[in-house]
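Note sheet for the following structure.
Only one protein chain is missing; all other protein chains are in place.
Naming follows writing order (A, B and C), and every chain is counted from residue 1.
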Amino acid sequence: MEAIILQVLNGLDKGSAYALIALGLTLIFGTLGVVNFAHGALFMLGAFCAVTFSRLIQVSHTVIDETQKDFLGNPLKVDVPYIYDFFGQAAGDVMIDWAVPLSILMAIPVMIGIGVLMERGLIKHFYKRPHADQILVTFGLAIVLQEIIKYFYGANPIPTPAPDALVGSFDFGVMLGFDPGGIVYPYWRLVYFLFAAIVIAAVFAFLQFTTFGMVVRAGMADRETVTLLGIDIDKRFTIMFGLAAAVAGLAGVMYTPINSPNYHMGMDFLVLSFVVVVVGGMGSLPGAVLAGFLLGIIEAFASMPEVLNVLPGINQIIIYLVAIVVLLTRPRGLMGRKGVMED
Amino acid sequence: MTDQTSNAGAVRPQTSKAEKSGLFGLRGKDASLLILVAILTLCAPFILNPFPEGSAMAQFNAGYPDLMQRFVIFGIFAIGFNILFGLTGYLSFGHAAFLGVGSYAGIWSMKLLTLNVIPSILVSIVVAGLFSLIVGWISLRRSGIYFSILTLAFAMMSFALAYSVLTPITGGETGLQLKYFDPRILDGALAEGTTPRANLFGLEMGTSYELAVGNWLFTFNAGYYIAAICMLAAFYLSIRIFRSPFGMMLRAVKSNQQRLNYTGISPKPYTLAAFVISGMYAGLAGGLLVAMDTQVGAERMFWTASGEVVLMTILGGAGTLIGPVLGAGFIKYMENIVSTINKTTLEGWFAFMPDGLSDVFVTIVYPFVGKGWHLTLGLLFMAVVIFLPGGLVQGGQKLAAMFRRDKSGTGATKAAKE
Amino acid sequence: MTKSNFTRRGVLKTGAVAGAGLATPTIFTGAVWADAHSGFTNAPQGDTVTLGFNVPQSGPYADEGADELRAFELAVEHLNGGGDGGMLNTFSSKVLDGTGIMGKRVEFVTGDTQTKSDAARASARSMIEKDGAIMVSGGSSSGVAVAVQALCQEAGIIFMAGLTHSNDTTGKDKKANGFRHFFNSYMSGAALAPILAAQYGTDRKAYHLTADYNWGYTTEEAVRSSTEAQGWETVNSVLTPLTQTDFSSYIAPVLQSDADVLVLNHYGGNMVNSLTNAVQFGLRDRMVNGKKFEIVVPLYSELMARGAGENIAGILGSQNWDWKLENQLGAKYAGTNAFVQSFGTKYGFPPSQAAHTCYVQTLLYADAVTRAGSFNPCAVVEALEGFEFDGLGNGPTLYRADDHQCFKDVVVVRGKENPENEFDLVEIVEVTPVDQVTYAPDHPQFAGGSLGTCNPGA
């Protein structure tokens, strides 16, 4: 029982990441009709916003400490962050400790900026071009973005820990009446799940309750009519792109304490996020979220030793197997609409 | 010299008036294109080695057997992919699986039957064809992005299984290689410790003939020529398919499936046939890879490998005859040549400059070569698709058009076109 | 007309200077050069010799590749008499004198393996066919090492493996032309087991998470058999996909089991992520059966430790070499400081074990050629087989003739609780002496292969 609850939690947690990335992807994919292979790169850029932020607030000046030696026997150079000078050591340490959550403040404007820049500078010119051209240009862009990150940050993963208060895990089971130690779950993963839930809810609320959102939803359903109504759909598409980039970026920021970010993490998630979007159904936001959680949970269960003993290797293929079964039984994924990206 | 399908079927009125077929049943432009490609392929050892050995530019020479083989083999792969994607518009994102399955089949044929490459290539084609029949039969129930994801799913499952659970059959991480103690029922046993080598009735694939002209060294490699002949055959066949009723049906599938259905034609068998044909092309490419270099690793089925052939085709010009081959050459050249340029090489190039200046140049160029070759590749993808929407072929056409405009009225145009 | 399986490009490449004197282009057939080469692939002509350094420059191991490349460049510099000479000064064999190899200046070409066996072979073939490399070295995974080793065997040149840890490289896939200085899965297991028993007791229950590919299998098998020999029990072992990034669903069942040790048979990104996830789930602070829960990582690397950050604190693993060896354990490991000194001076930080093994391999090759008096691969093989040496940082070492594997002490390390800087993340716990990690050439974990005979190529 504990094992099952734990795997559901794991599934929800994996699912949150899938759902967040897929949500942004399907906003672009389903509304703008653009196959965006650079979406994984946006996720990666978000993660590196966190890395950059925590480096920025640790920008230091060097003090030579004659009492200590480095590995070659020279006097040791000690770095003192400027932030100590500004806020004092105690406040500075707190800020460095909370760098990841704080970097959300930086990531939102940066990611929206990148998204808008991408759309205005590049994607805009590709709305009318064939999907093949969109694939080529966004794939090229994804490579360029990740190579730039590699140039500055290297290829190795960069540890970006959660704040000390949120490190460690939480005995969930005791609350539910299980034995202590039965269901222990890391704080940060719970934070991630809650965060994802909030972002997803915010995106849905935005689309549901604002005029802007209504127009966009109308545009998803029938783009031509909306254009005929004299609404400047282009401008809205730009904003949508910025929004999608921000969602992907935030997913990346908060993901850094779970797994150390590296420059190709976007590519690792790219294929999976396409699978999630398509299983959810093209043009359906709830579909993307549902598929994200569904695939997350199924993946978690497939990696249980009990399952693997019966079906060795099922963990290798389960996501793809589920995708095939879903697409064969439901022609347009779980909640897809007719005619979106079907030709 | 290169033409797009859209006006490819483009049959001029006079040609339909029972003009007798030209080269192997090809007419006019098609025949010239085939001849041109044949000349380029057969003279590749010269064309790809324009710089003398030992010179600073020798770095850019691509006329060594391995790369030449890769050019033509991935050319075959892309030509086959183009039959599916360029004609029917169905974007398969899992074609590398057929290449991989073909390779595994090929190496097992060399392990179990004989080191001769002919049976091995045939086995590759057949097995890849059967596998693509199964995958295609299932995946073609859906269209558009749903089809792409189904093929992707099959390919990723193939990769994941080959890398892990199927290790006894595929060798997993370390891949499959030939051993002297493999059974090989059609060949005599090899002496202990010898290295088994793929051959064509005794002619080993690695055999090379070297020709030195002054400082130039040209390598004529048996394996390359066998692969090149396969490529020419594959290219010829693809022209025939493009021009055939079958090819027209495939373009009709891309254009309007609804009308096709109401014209009494079932699109599915046509797309399935195209899928299987392109799967067999992939199998041929896989078989040739094994014949040239007797080793298979599961990575060649990873999704990035499937993505690569998509990029090759689009980069060269999807739906054009020669585009995919150009795209394949372009990407493989970047991968194999640009990635080997290191700092020392750069310093060599800019050595003629004053110290400070050469450092500046090295610093500017360095991020784009060697370990930064991916960056250059990404930038070039974007540049091509932004400036040449029809791919490299369109670039060629633009150049040709410029050339023609310059010469117009001189009469040279006609001569050049003949 | 001559038949050759691989070209002798080196002939012309270096002979070009002479050829340039010809005013009119003359057509030669290959036969003209027949008397100029000495019966093996890429025999160096003129006054230079070309080595090929094939390392991952893109993909997840790019940083490790970059470090290997730094070491290669340093080795070439030292061989050509540049710098401070590094380990040439401490190497027990004294034939290398800083004039290149046998008086020929060492040049090198580089390539990108992308950590894919296909790409690695393509890159190696370009070095052999185009650049006339006489030896290929480098690499960061066993898949690549096995693939390139087989290629070098076919081509008739020497392969000096870089970082490759799977038993297969000198086990079922061993080749006469290939040599491995790095240690292997078996040695990791054998070195770790006694120390694990000493540190954590003999009554332990281990849970293995294993990367689902060859290296993972051999490592798990090695660690498993040697810990079981110490009295440990293996309660479970689960295979994880190579492409996995989030290991939470594999870690959670560990909490449900009664295991008190988690062994992570992972490398690279897998290891960074699985360890980070395991620590997130509080495994490091967990108590089971009244014992403190422990995590073990059989193969450690500095770069992975850097990626995992503070999560590695207190976690045991094994290494081929560590830059602090000589400082902490004395002159037995001479060479270490000399290497660290020249590497650190040139690049500003201490070298990784991948850099060390690549540097040493290059020196060993150069030394073997010089001792053999020939670049002929068969002569080199003969010179390296059974070669005993010292002063290259690992203490006395043997290149065993039976499988071309180096036998030397294995370093057992532990992640530091409070690292002082990002290059000093592990502390040396103990060194397991060489005789404890030596195995018979026909050990079952290495069965199924044969070296074959050396191949000098054309």
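Keep this in mind: a residue touches a chain if its C-beta (ideal position, glycine included) is under 8 Å from a C-beta of that chain, and two chains touch if they have at least 3 such contacts.
Going forward, contacts and distances are computed from a predicted model.
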Next item on the list: Between "Branched-chain amino acid transport system ATP-binding protein", "Formate dehydrogenase major subunit", "Methylenetetrahydrofolate reductase" or "NADH-quinone oxidoreductase subunit M", choose the name on the UniProt record of the chain that's been left out.
Entry: "Branched-chain amino acid transport system ATP-binding protein"
Item checked: Left-out chain, listing which of the shown chains it touches -> B
Check: For the chain left off this view, which of B:194, B:266 or B:363 is in contact with it?
Finding: B:266
Next item on the list: Return the single residue from B:142, B:251, B:300 or B:371 that touches the missing chain.
Entry: B:251
Note to self: Please output the residues of chain B touching the missing chain, sorted low to high.
What the structure shows: 6, 9-13, 15-16, 18, 21, 25-27, 240-241, 243-249, 251-252, 254-256, 258-266, 269-270, 273, 277
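Everything that follows uses one rule, which is that only the chains that are shown with their structure count from here on.
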Margin query: I'd like the Å distance between the centres of chain A and chain B, where a centre is the mean of that chain's Cα atoms.
Written below: 35
Item checked: Per-residue overlap in chain B, given as positions that touch at least 2 other chains -> 160, 164-165, 374
Check: Can you list the chain A residues in contact with two or more other chains?
Finding: 312-313, 316
Check: Quick one: in the complex, what on chain B touches chain A?
Finding: 85, 89, 91, 138, 141-146, 149-150, 152-154, 156-157, 160-161, 164-165, 303-304, 307, 310-311, 314-315, 318, 367, 372, 374-375, 377-382, 384-386, 389
Note to self: List the residues on chain A that touch chain C in their complex, please.
What the structure shows: 2-3, 6-7, 9-11, 13-14, 17, 70-72, 150, 154-159, 161, 167-169, 181-182, 184-186, 188-189, 258-260, 262, 264-265, 268-269, 299-301, 303-305, 308, 312-313, 315-316
Next item on the list: Would you tell me which residues of chain C are touching chain A in their complex?
Entry: 58-64, 66, 212, 236, 238-241, 243, 245-246, 248-250, 252-253, 255-256, 269, 272-273, 276-277, 280-282, 285-286, 303, 306-311, 323, 340-341, 344-345, 350, 421, 423-424
